[in-house]
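Excluded from the complex is one protein chain; the other protein chains are retained at their positions.
Letters are used for the chains, namely A and B, taken in the order the chains are written, and counting of residues starts over at 1 for each.
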Amino acid sequence: MNERLRLGIFLVAGPVFLGLYSYAALNLPPWGQYRGPYGDLIAKLAVYERHATDTVNAINYDYRGFDTLGEEFILFTAVIGVTMLLRRQKDVPSSPAGKVADRPPLSESVRAVISPAILITTIFGFYIGLHGQLTPGGGFQAGVILATGSVLVYLAANTQAFKRITSHVAVEVIEAIGAASYAVIGIVPLLIGLPLLTNILPLGTTGDVLSAGTIALISACVGIEVTAAFLLVIYTYLEEIVTGEIPEE
Amino acid sequence: MTWCGAGILLLIAISGFAVVRTHDVTEQVIALGFYGLVTALMFFFFQAPDVALSQITVGAVALPLMIMLALSRMKFHKATRQKEGEHE
Partner (left out) sequence: MPYILHSLPYFVAAWLFFCGLYGLVTSRHLIHSVICLAILQSSTYVLLLAIGYRVGGAAPIFADIPPGTVTVDPVVQALMLTDVVVEAVVVALLLAMVVKAYEKSGCVSPSDLRTMRG
């Protein structure tokens, strides 16, 4: 279908959808007057039932933990897809891994600023990941922070250092361990006789780092998996540029 | 609905339109980063700090990073193809 047909269909269907949507939006309850019972119930009970002060993460990893399990496997599958699409086949001959454009490192002032920045980013990533059940944060945010912190290494040093962090087989194994341990934490209550993903660890005192049972553990596993997943994606995009081996068609 | 909230929502609408209407892809990535930050600001304003942290790390750091990596890979591929075409 060519462009004019696409635009024509859009111009016809758009106003119809807009009309129906406006009718719906003007008949919703007025903005700012949320009256649903489920949210208020969880906000009242989450601190007492789970000893976790961050209600959103308690919902994500405990009350609706099964949905988050599916979301982690979405991430896992998509990373499999990316690496399968972009990875070089082993039997395609490639020009020798000669001249990587290992450009001279950036100026001294940039490197002087990036080195403490890498340190602070890593510490901050670990802090956010460990305090998932207390303050806003959790596993996923920590994983993305740590993974994008590795690109600072690519900026500060040459590509050799970046290759050393990311191209190892260990990154793939770590990602698989992260995804599998979430599933194992879910299956262990089944062996005892409780429903899937029940919170069976001791709950601890509210406000501690080691509180809220399996929420902290699941948050850490999710953080490990997300870090490794994003590192793999970044390395797969950069592989030809970093290693210098170009496949011949 | 305070004036501040209405102002942020209008800023989001204008930024979204600006991202769509930018035609050069490299400039569009920077506009996408700005749009991600403004959306995160809206999340903070409407009392959702967890989602705001997620949106800052994903929508303003990881998403433009991945798009720039894909763009650089495409340019690298084009440059090597041209070099091979000159050698033949």
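Here is the rule we go by: a residue touches a chain if its C-beta (ideal position, glycine included) is under 8 Å from a C-beta of that chain, and two chains touch if they have at least 3 such contacts.
Quick caveat: nothing in here was measured; it's all calculated off a predicted structure.
Of the listed positions A:I74, A:A161, A:A176 or A:L194, the one in contact with the omitted chain in the full complex is A:I74. Counting the whole complex, the residues of chain B in touch with the unshown chain are 1, 6, 9-10, 12-13, 16-17, 19-21, 23, 25, 28-29, 32, 35, 39, 42-43, 46-51, 54-55, 58-59, 62-63, 66-67, 70-71, 73-74, 77, 81. For chain A, the residues touching the absent chain in the complete assembly are 2-3, 6-7, 10, 14, 18, 21-22, 25-26, 28, 30-34, 36, 38-39, 42-44, 46-48, 53-56, 59-60, 64, 67-68, 71, 74-75, 78-79, 81-82, 85-86, 134-136, 140, 144, 207, 233, 236-237.
Simple rule for what comes next: only the chains that are shown with their structure count from here on.
Spacing of chain A relative to chain B, judged by their CA centroids, is 18 angstrom. Interface of chain A with chain B (complex): residues 31-32, 54, 56-57, 128, 136-138, 140-141, 144-145, 147-148, 151, 230, 233-234, 237-238, 240-241, 246.
On the side of chain B, the complex with chain A involves touching residues 1, 49-54, 57-58, 61-62, 65-66, 69-70, 72-73, 76-77, 80.
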